[in-house]
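For chain A:
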Amino acid sequence: MSTGMPFRWLRRPTLACAFSLAALLQGAAQAQDSFKLGIVTFLSGPAAESFGVPARHGAEFVIGELNKGSAPAPYNKVGFGGLKIEPVFVDENGGATKQVQELRNLYQRENVDAVVGYISSGDCLAVAPAAEELKRFLILFDCGTPRIFEEAQYKYVFRTAAHATQDNVALGRYMKSRNVKVGTFNMINQDYAWGHDSKADFVATMQQLYPDAKPQADLLPKFGAGQYGTEISALAREKADVIYSSLWGGDLQAFILQAAPRGLFQNSQLVLSAADHVLPSLGEKMPNGAIIGARGAYGLMSPKTPLNDWFFNGYQAQRNVWPVQGAYRITQALLGLKVAVEKAMEQNGGKKPTPEQLAAAMENSEWESPGGKIQMKLGNGHQAIQPIAIGRTRYDPAKKMVILEDIQHFEAECVNPPAHMKSIDWIKAGFPGAKCDGRT
Partner candidate 1 sequence: MSRTAISVGAVGVIGALLAIGALLPSWLLFLVTMAASHGVVSLGILLIMRGGLVSFGQGLFFAVGGYAVALTVNRWGATDALVLVGLGGAAAGLVGAITGPLLARYSGIFFGMLSLALSMVLYGILVKSTALGGSDGFNIPRPTILGWRLEGASGDYALYALAVVVTGVAAWLCAIYTRSVRGLVTLAIQANPLRVEYLGASVRGIMALNFALAAVLGGVGGALTVLALGHIEPTFAYWTQSGEFVFVAILAGPRSVSAIFAASLVLELVRSFSNLYFPNTWQLALGVFLLAVILFLPGGIGSLGQARIWRRPTKGRDLAALRAGEAAE
Partner candidate 2 sequence: MTPVLATRGLDKAFGAVVAAAGIDIDVPAGQRVSLIGSNGAGKTTFVNMVTGYLKPDRGTIALDGENIVGLAPRMIVRRGICRSFQIPQLCVELTAMANMLVACAAAEASGLSSWRAPDDDGRRERAEGLLERFGLQRYGDRPVSELPGGVRKLLDIAMALTRKPRLLLLDEPTSGVSAEEKFPAMDRVMEAVAGEAATMVFVEHDMDIVSAYADRVIAFYAGRVIADGVPAEVLRDADVRRYVTGAAA
């Protein structure tokens, strides 16, 4: 009899359909020679330009280099421990409900081995318990809220970047060390959690470092407002030594474009907690002398190391612009994940690690990144601390770009709380245990 006979039933359409449906429901089989990595970042919406797309470009550059094995030591092994990295990109735009659903789809339908993602704090809060519930490995790479590991404990969830507390503590310390006079300060922050939290951290820091400084205008334009004329009048009306803002992206750009011609920055020192990402695009429109943070030692404030040269120059060659915060942060996440995978593989005899093995390898680990050393010291070894730098802007007509000068680097322990202490309590207690310049 013909050998085809046993498979004849396959030709019957219903059964074939059922068969392929079953295959679909099972999902693609997990490949053993590659590491499938879900990457979630804003590809549309207001955060795409500032953070999401630079992060995607950073990921593409780093993954390309890693898969070729051409990253510098100790990252010169191909892919993750020899496994080729296979990224699946998902847009973070669309709200927390959608993110939880898509995270599940990534793990359960696309069978990714790990997910690196999330810029929005709300999304991070929402997806962390979902990954924990599924017992799958998740790295949060960018979001700022300290609440994630201060309010809950996770086994499978890590954040490889410091939370937002260091941005504001470092700003305060920088002003203090540069003897910036702060009799009064005005604030303008977006009316949502990032703006509220940043403001609270900044005010608390100022109370410690400048106990006599008086807060004045406290403006809270809504997210994406675009028109700041009224706010600028209010800021100009109540003259203050310092104007603090945690605005970012398009909102920050619009605010600067509208405020600079009205002379707002001539009388007040502008202090921005997260602004390096607008420097390449704003260029000469960025006021000189603004004190800005980058949420890490990133971009123009990054340290001079071979690792950073590889990243900075490689990215710039590929994208024609220097890398900003988003690109750095995803890079430190990917390198941390690489270290963890390779460590786990050393211990399990070279197999692709399980989420449990990955989590064990990641916990309390340390690794070098282009922006400096990342240490998983908080949240029971799940939350990173990292060095940060603050600098002042100056437009350099010769280079046709904004440069940062008078840069000061802060060690991670100087601007981050110790383990088991909530950040806001730490600030209000006067930064106990902070180690600056190697001293406590």
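A quick word on the picks: all candidates are chains of the complex that A comes from, given by their letters.
We adopt the following convention: a contact is a pair of C-beta atoms (placed from the backbone, for glycine too) under 8 Å apart; a residue touches a chain by one contact, two chains touch by 3 or more; residues count from 1.
This structure is a prediction, so every number in the text was calculated from the model and none was measured.
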Between 1 or 2, which touches chain A here in the complex?
-> 1
In their shared complex, candidate 1 is touched by residues of chain A numbered 25-27, 43-44, 88-91, 93-98, 100-102, 104-105, 107-110, 121-122, 125-126, 128-130, 133, 145, 147, 151-152, 191-194, 196, 223
